[in-house]
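Take this structure first; my questions come after.
A single protein chain has been omitted from the complex, and every remaining protein chain is retained in its original position.
Up next is chain A:
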């Protein structure tokens, strides 16, 4: 279904910021070239490494789920460039509010992927240090975190940590969310709050074309990035499978935030190449041809092609990254299996800052009850 404008004409396809073609060719861009002018061969190689490691963590997690080691996994396959590109645009002091799929962002923020596995294994509900990584807890309730990011940004604003010109002080906040999430009231409220308060937040929407089984048309009739205009801040659509373009566009948006110029909506146009989660069966609702089409735009292949083309890396480098990914995988498998199960009474530990009398009693009752089995066994 195409959307007719008032005049009855079909608007042109929205412009997509692209710096690397699917074939790995660097295309010039009037506006965004400057934003990555400082990027060296080392930077490219290190981004390539992040992409590969991100994909490997993901692939290992899917395998661990299949083996019964994880309860569930939400795969990022296909979205590596959107995640690495945006994450690499962050400064140490910036803060990230993720969904449940930002595993490569987590990696870039120094979160130990074992912590992600722990959550999906069902041993905890988010155990990484959010102060240290500035990567906040995963949020499963769709869209809720966009308001948290906005509020956090309002706090940054009140602390005077924007617009000082000090690159180590000025702080931006980035909220990740999906195309489906844009329908939620919370997300629309976040847009309003950010706009009205001019909060230093970047709304980074990974439009992976699907919300479980529902295609984009079920959520919107205009390209998502254009929604920003109605809320009163800029919106931009970027090729989400192009790590350089994602880096450039995110850098611009984050810097606007740090400079006190307010929010930006970035729509990273990408594709969920895997199932929604390990319990989903996408063959029920989408054609394989679509996947095949997107495979040609693979976010990692194009960087590799670019590197080969420009002599930015030799085979030894690629082999080295593979080797590193393999070692990480081995580590993850072992570390995941070694994660200790929580003890039953641990469920009472952090309901409140101080345990309430009621919970102390319930905990006591549980202990006594469980001990009675131990006694039975002993007898």
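Note that a contact is a pair of C-beta atoms (placed from the backbone, for glycine too) under 8 Å apart; a residue touches a chain by one contact, two chains touch by 3 or more; residues count from 1.
In the analysis below, contacts and distances are computed from a predicted model.
Peer 1: Among "BLUF domain-containing protein", "Choice-of-anchor M domain-containing protein", "Alpha-ketoacid dehydrogenase subunit beta" or "Amino acid ABC transporter permease", go ahead and choose the protein name stored in UniProt for the chain not displayed.
Peer 2: The record names the chain that does not appear here as "Alpha-ketoacid dehydrogenase subunit beta".
Peer 1: Looking beyond the chains shown, say which of A:30, A:341 or A:354 touches the absent one.
Peer 2: A:341
Peer 1: Can you work out which residue in A:41, A:122 or A:310 touches the chain that's missing from view?
Peer 2: Checking the options A:41, A:122 or A:310, the one contacting the hidden chain is A:122.
Peer 1: Quick one: say which of A:80, A:170, A:186 or A:239 touches the chain that got left out.
Peer 2: The one listed residue touching the chain not shown is A:186.
Peer 1: Taking the entire complex into account, which one of A:142, A:202, A:224 or A:332 touches the absent chain?
Peer 2: For the chain that is not drawn, the touching residue is A:142.
Peer 1: Tell me, which residues in chain A touch the chain that this view leaves out?
Peer 2: Residues of chain A in touch with the missing chain: 71-72, 100, 119-125, 140-142, 180-181, 183-186, 211-214, 218-219, 279-280, 284-285, 341-344, 346-348, 351, 358-359, 362, 366, 369-370, 372-373.
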